[in-house]
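I am attaching a structure below and will ask some questions about it afterwards.
Shown here: the complex without one of its protein chains, the others still in place.
All chains are identified by letter, namely A and B, in their written order; residue positions are counted from 1 within each chain.
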Amino acid sequence: MTGIAALLTDFGTADWYVGSMKGVMLGIDPTIRIVDITHGVPAGDILGGALALLSSYRYFPAGTVFVVVVDPGVGSERRGIVAAAGGYFFVGPDNGVLSPALARAEAPRAHAIENDRYTRPEVGATFHGRDVFAPVAAHLCSDPALERFGPRVDDPVGLSWPEPTETDGGIRGEIIHVDAFGNAITSIEAGRLGRFEPGEATVGCSSRGAIPLRDYYRQVGEGEPLALVGSSGLMEISVNRGNAARILNLARGDVVEVTGTRGPR
Amino acid sequence: MTGIAALLTDFGTADWYVGSMKGVMLGIDPTIRIVDITHGVPAGDILGGALALLSSYRYFPAGTVFVVVVDPGVGSERRGIVAAAGGYFFVGPDNGVLSPALARAEAPRAHAIENDRYTRPEVGATFHGRDVFAPVAAHLCSDPALERFGPRVDDPVGLSWPEPTETDGGIRGEIIHVDAFGNAITSIEAGRLGRFEPGEATVGCSSRGAIPLRDYYRQVGEGEPLALVGSSGLMEISVNRGNAARILNLARGDVVEVTGTRGPR
Partner (left out) sequence: MTGIAALLTDFGTADWYVGSMKGVMLGIDPTIRIVDITHGVPAGDILGGALALLSSYRYFPAGTVFVVVVDPGVGSERRGIVAAAGGYFFVGPDNGVLSPALARAEAPRAHAIENDRYTRPEVGATFHGRDVFAPVAAHLCSDPALERFGPRVDDPVGLSWPEPTETDGGIRGEIIHVDAFGNAITSIEAGRLGRFEPGEATVGCSSRGAIPLRDYYRQVGEGEPLALVGSSGLMEISVNRGNAARILNLARGDVVEVTGTRGPR
């Protein structure tokens, strides 16, 4: 264990909710190093939370405990789970927000959170981040044994991930996130782009014309659009020194299609 | 002492102000663990800051030092104070922002900040968060003696807290905060709701009709409104998987009234 807990929620930072979670964790173990990934996931956006986790967790040291609270079903019968995969630990609601990270990591296993020895004495109806997930994560920071929290879960809830599809002419995917710079991150992984002849592929996105697929921003002029592999290993549509989403009017859910000459690979 | 300092301000996070405070604190004691509660209190909103503190401080370990800077009167003659109550420590302007937390905790006592040995050598006219409260808090993290900062203060400024009132038919309060999810937190404490027959009370809020008082979101359909006890121990108006403030057009200051059949309690 590293004693590092990384928080990822849809709580925003205008309220005291994230602070309360940190207080609970430090009350259990004041030596935990708490890191924020983001609290800016749109409220209740499970896919958005899953993408943020999937894009960031592997950059943390092995042993990190990820506390992921995007929990529109709090107060319903949905389970809470603790999980381990690929040397990392995960805590959160069993609603699919953890599933893409777990599915892509080695040897995932999950346990239900049932043992009230590890939750706060009073668990409210609205804030399991503070009353359940924060204390469980703090306990997990010092002892990785999952089975003490509750029984094994063999069927954690999966998330319907927007997989790209092969088309006659190329690959079709969609925009799954627009970041703060206006980069439109698509569902198309870097590995799928190797089939195209370098410099010969273009990306179409509804009526925005053919956008060239390149390797670096500098390969197009300032203010010009391009597609390239971004930092999440996914194809992004960007504008060199500009805000692509604003300039090209792109939004999550927009369909994108890569077409081009087949390369030697 | 725990060596934990929790910061709560109206500085926002777009500027470097919070970072400067942390730099000052770490310069005095690099081992302090600094936690942000929130910096999103609206500018100069003393009640908003007081609510955030009141809702979060008890979740931190005893010994935590809370640095609360909502300070519209900086550069006037308002005092700065250090205080202790309920095993916690507090630093901030003497303008009422600390008073609800102090009033509800055990054995509150406060001292004025007058000893310039514990402030920065040069105290500017506009940023006592950095020049006064941060260094005082850092010193407090390693030694809890309040008297060294200045003389005892027996009359700290109180805040006019919006207390609910008993009416013929029930309890009348008001919305005191709308959180990032659109939950409208009212001034009505959970303890006041026990007099109603479970499942028989409703909440009225101007022209929005009768909203049922329930225990869990799931007790109403998705997209439907309810009132319930939220994580601050106060009654909130919410919408199951929706943004109540937007859907019901709720805002801070709106009057709410709980009515219903009197229960056995």
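Here is the rule we use: contacts are C-beta pairs under 8 Å (C-beta built on N, C-alpha and C of every residue); 3 or more make two chains touch, one makes a residue touch a chain.
If you're wondering where the values come from, they're calculated on a predicted model, not measured in any experiment.
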- Message: Touch as defined at the start, partner being the missing chain; which of A:P61, A:P121, A:G191 or A:G221 qualifies?
- Response: A:P61
- Item | Hidden partner chain, residues of chain A it touches | 2-4, 6, 8, 13, 33, 35-40, 52-53, 55-57, 59-61, 64, 179-183, 215-218, 228-231, 236, 238, 241, 243
- Would you write out the residues of chain B that touch the absent chain, in ascending order? 11-20, 22-24, 26-27, 30, 34, 43-44, 72-77, 124-127, 130-131
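The definition used in the following text is that only the chains that are shown with their structure count from here on.
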- Determine the centre-to-centre distance between chain A and chain B, using the mean Cα coordinates as centres, and give it in whole Å. 31
